[in-house]
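Heads up, one of the protein chains got dropped from this complex, but the rest are sitting where they should.
After this line comes subunit A, so read on.
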Amino acid sequence: MKKAGILMILGPLFLLGLYVFPLWNIMLGAPQYPDPLGLNIHINGLRGVSEFDIQNIDGLNHYIGMHTLPKAEEMWEFGTFPMVIGIMVGIGVLIGVLGYLGKVNYKWFLGWFLLMSILGILGMYDFNEWLVDYGTNLDPNAIMKLTNPDGSPMTYKPPLLGHVKMLNFDVTSLPSTGAWLMFMGMMLTLVAAFMGWKSTKNQN
């Protein structure tokens, strides 16, 4: 149980990477952009991969009536997410320490993992909602109003995961370093739960 406790302390600490590294990354490449434009999504705001990428993405998107990318203060998520992650790291480490001391059992580990998973899924859901809004809530006075072959207005929601061709741009959306660190950390807590369960079983 001590080893499991150590893993349970380490796992949540991996989430601290989210304060440094981006959670998600969206790249926009086109023939006229040999160096693609890129958007890094951090838990506390959006940043360009290169210094002026956000300005240049906004500059392009205004043709098709998309709103400018939100500043950190314009979305509650960028204030809330860092707090949620902080609280979850705190709780996780506390559970790990208590587990190490034998005060709580593996079920708490599993509980933290499940709670974090639910929060993660909610986060993804929220993120997707924003992508939908960003890509479909278009300025009615847009310079270019494009339609699909069936006559419906064309929308520009970037993919949550993977690649789509959007007008002249290849848009690729993938988890970034922060997400991978979070994934590894959560896996560690799952391993901790498994080890805790095994040691409990062995004691029995």
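The definition used in the following text is that contacts are C-beta pairs under 8 Å (C-beta built on N, C-alpha and C of every residue); 3 or more make two chains touch, one makes a residue touch a chain; residues count from 1.
One rule holds in what follows: contacts and distances are computed from a predicted model.
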Quiz item: Can you pick, from "Potassium-transporting ATPase KdpC subunit", "Sec-dependent nitrous-oxide reductase", "Respiratory-chain NADH dehydrogenase, subunit 1" or "Hydrogenase maturation protein, carbamoyl dehydratase HypE", the UniProt protein name of the chain not displayed?
Solution: "Sec-dependent nitrous-oxide reductase"
Self-check item: Given A:Ile87, A:Met144 or A:Leu161, the one touching the chain that is not displayed
Solution: A:Met144
Quiz prompt | Those residues of subunit A which, in the complete complex, touch the missing chain | solution = 35, 51-52, 55-56, 59, 63, 143-144
